[in-house]
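Here the complex is missing one protein chain, while the rest keep their positions.
Then we have chain A:
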């Protein structure tokens, strides 16, 4: 796979049970090491290209997720990690769970699993990297045609 640049990743814990969170962190550490794809973890939404969310959406964190998403520059890719982020999972029936991440922001890549395995998360991130490249190309084409350039 050939990628044009190194995408940065922002991780936010929606309402996950920590299982997927620690697996996301495990991806960054020696055994799995996503840095070999040029991906690094950043804490600043304005630096991030990939938004990685674990856990479902509840009434408290809805605004936080929307805000982080709106602060990220375009083009951006959203990866929902774990079954709770995909559709609410085991907590779907809980009174405070609105559902998966796609109830508030558009999700590009779904990584199912409880907890999602590091291999699956890396696969999702690699797909996100490719998608990001595609989105960038589309934006550049639009720009060349005289559009606004917002993908």
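Convention: contacts are C-beta pairs under 8 Å (C-beta built on N, C-alpha and C of every residue); 3 or more make two chains touch, one makes a residue touch a chain; residues count from 1.
Definition applied: contacts and distances are computed from a predicted model.
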item	value
Per UniProt, the name of the complex member that is left out, chosen from "ATP-binding protein", "Alpha-ketoacid dehydrogenase subunit beta", "Nickel-dependent hydrogenase large subunit" or "Sugar ABC transporter permease"	"Nickel-dependent hydrogenase large subunit"
For chain A, residues in touch with the removed chain	11-26, 29-31, 42-45, 55-56, 58, 60-61, 64, 68, 90-91, 93-97, 114-115, 117-118
